[in-house]
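Could you have a look at this structure, given as structure tokens, before my questions?
Removed from the display is one protein chain of the complex; every other protein chain stays in position.
Right, chain A next:
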Amino acid sequence: MNKLIIIVAGLIAVSFTSCEKTEIKEVEKIVYADQAGSLSLTFDAKYGDSDFELNKKYPYQLVNSSGTYDMEFEFSRLRYWVSNVKLIDKDNKEHAIADSYYLVEETNEIAVQHLVNGEKYPATKREEVKLKDIPLGEYKAIKFSIGVDQKYNDNIALTAGELGSLNGMGVSDGWMWFTSYKFLTLAGTIHWAAGTPTSKALSWETGSNALFDGAEKTITLTTPLKVDAQNSGKVVLNVDVKELISATDLPWVNNSISQGKKDLMIALRDTFLSKSLTLKESTSSSVKTN
């Protein structure tokens, strides 16, 4: 193979001199099948010890300075961008995964806000992200951010990975008048059991460039993950939505969190990173090769 590469390099040089108009803007990195592997990253949503399901009432006991209250939470949407994935090898070297922007979501059908012809974003559940093109090696940690970094967040016409206006956070759930992706949304209904039963919409969102700083999470793997053509890696993370509710001890009052409430957006982000997200398991398994 090495000889072939040398020949190719020679031919490229020849073609540069022989052909004036040839412009090579980007020579794609050639990754051979025997030098790269894949990794599956799953965000397994749950509510405490239960599986996370939409349109189901979950009990939530609120304890704050004024007392203890029984509430119920019912969810219609959980969505977030996972971006800038990096793998840390056993020598502490970071390997950034190119174009790693993934929309993780579990949502009911969404009537598109600007529906004139009744278009709907279909109900979707997506928890698994497949990382390809991973250099062979042993990895002891994985890093990623929740949200989108400024260079892409400032221009929704740029595409990379799954970023692009056709994706969920743009077309049906975006802030078109304010250039920024929503980084994380949780929506549903809060039911209040005490006194007169009543309920209120829950709409929690984070986003904006200021919140991307500090949006990185490092997951240390309990055993190093071996990735190569024979072994693919699998990392499963828990995403506990019950923990996410604890971002505020006044969820009834703060049922709506968005751009106007920066402190609560930060609390929501930080709670997601530090409390909701935990490692469930990481394994390497052998794969069949061609």
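Keep in mind that, in the parts below, a contact is a pair of C-beta atoms (placed from the backbone, for glycine too) under 8 Å apart; a residue touches a chain by one contact, two chains touch by 3 or more; residues count from 1.
Going forward, contacts and distances are computed from a predicted model.
Look at the chain that isn't drawn here: its UniProt entry, checked against "Cation acetate symporter", "Putative spermidine/putrescine transport system permease protein", "C-type cytochrome" or "N-methylhydantoinase B", names it "C-type cytochrome". Residue-wise, the contact with the chain that is not shown comes from A:155, picked out of A:50, A:155 or A:223.
The residue touching the chain not shown here, chosen from A:54, A:123 or A:171, is A:171. The omitted chain makes contact with just one of the residues A:57, A:90 or A:132: A:132.
In the full complex, chain A touches the omitted chain through residues 1, 4, 8, 11-12, 15, 18-28, 30-33, 112-117, 119, 132-133, 151-152, 154-160, 164-166, 170-171, 174, 176-179, 259-260, 262.
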